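Read the structure below first, then the notes.
Here the complex is missing one protein chain, while the rest keep their positions.
And then subunit A:
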Amino acid sequence: MWPLAWSSAPDQRWQPLAPQRARGWSEQDEPLFAAHFQPALLMDILNARGISSHQYLRGSGVFYDDVLAGEQRMSVQQWLQLLTSARALYDGDDLSFRWGHALWPGHYGEFSQLLQGCESLAHVIQVMADYRAVLAPLMSPLLWSDQRYCMISWQDNYGLGEQAAFVAEAYMTGLVGYCRWRSDSHWPWRIGFAHPSPSYREQYDVNLGDAIFFDVGANVLLIERDFLHQRWPSSLSPTALNVAQRHCLQQSQPALGFVAQAMLALRQRKATSLEQLAELFGLSPATCKRKLKKHHSSFQQLQDRVRLEQCQYRFHVCGWTNEQVAAHLGFSDVTNFRRAYKRWCGMTPSASKRRLLGFI
């Protein structure tokens, strides 16, 4: 199965990525991302509250004047540091949600224009996957769909550690808010978060709706497939859209994040052990382990995440039974599978189905 794209044919084949984007990886400490794009939107919110840029950029090695000049690039590590100090300085629980609402279409030149020209949710996700370095660098949406339902799971590209919940809140609020804006209606999303229920539940009610579930092991959005291709009124001229598309294609993109690249290999079953993964990447097992650790991950954790993702797709989208999924994943019997599933996300498959699906 391929991520970052979705099945359009009923036989559930996944479109392969363009080869130049699937090679190599990028790491947490490489300065790859324009500071005047998504990080600047967060800075805007802090500036509006009268928090000085010296405070929230302290120790990150980034200066606001350079951000204004539009030349500054930030690494994921610097970005995470910005998130940490922003959360400490901002008084209130709604920072991630406000940032999320501002993320898309955003102010990213042609990329925003392209996003604004998208005519359906499916199109938006395709554009986000194609230009993830600008539109969704920290987490990328992966779309899985069947005849009736679709699931959008958010993949952590670089190992965000403690800030993963914050980024998930922002990105998922962003996408839900964007769909609401473009379609001018509330959609019946069912939303699952990997983290436990926070003390500020009310922010979720207001920003994301009432079907929200915590502790489900992954960050996922579920909705009927009809919404995926529902046409929105287009706000961009076809010529402008074409030009934006052409300009975006000409820009070079950094390689996938290290964690994303590792998960891709696991998902394609090119690697089933740390040694195989290291060999695939041309690293020694020790170096590979060290790099995983640097990205707040371990081989076991990524493998669990990939398996859970597959289970959730099979259960929640395709409606498979425990037996079918167990056999598909190569478990000898259902009891073993149930035990493993509980280890991945803290609950049994049936509890997960009850929790996240309800009516489905």
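As a convention for this text, a residue touches a chain if its C-beta (ideal position, glycine included) is under 8 Å from a C-beta of that chain, and two chains touch if they have at least 3 such contacts; residues count from 1.
One rule holds in what follows: contacts and distances are computed from a predicted model.
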item: Protein name (UniProt record) of the chain left out of view, among "diguanylate cyclase", "Rieske 2Fe-2S domain-containing protein", "ABC transporter permease" or "Bidirectional hydrogenase complex protein HoxU"; value: "diguanylate cyclase"
item: Full-complex contact with the absent chain, from A:R98, A:R132, A:R190 or A:R307; value: A:R98
item: Contact residue for the chain not shown (choose from A:W187, A:Y200 or A:W320); value: A:Y200
item: Footprint left on subunit A by the chain that the document does not show; value: 44-45, 48-49, 91-94, 97-98, 101-102, 177, 180-181, 186, 200, 202-203, 205-207, 210
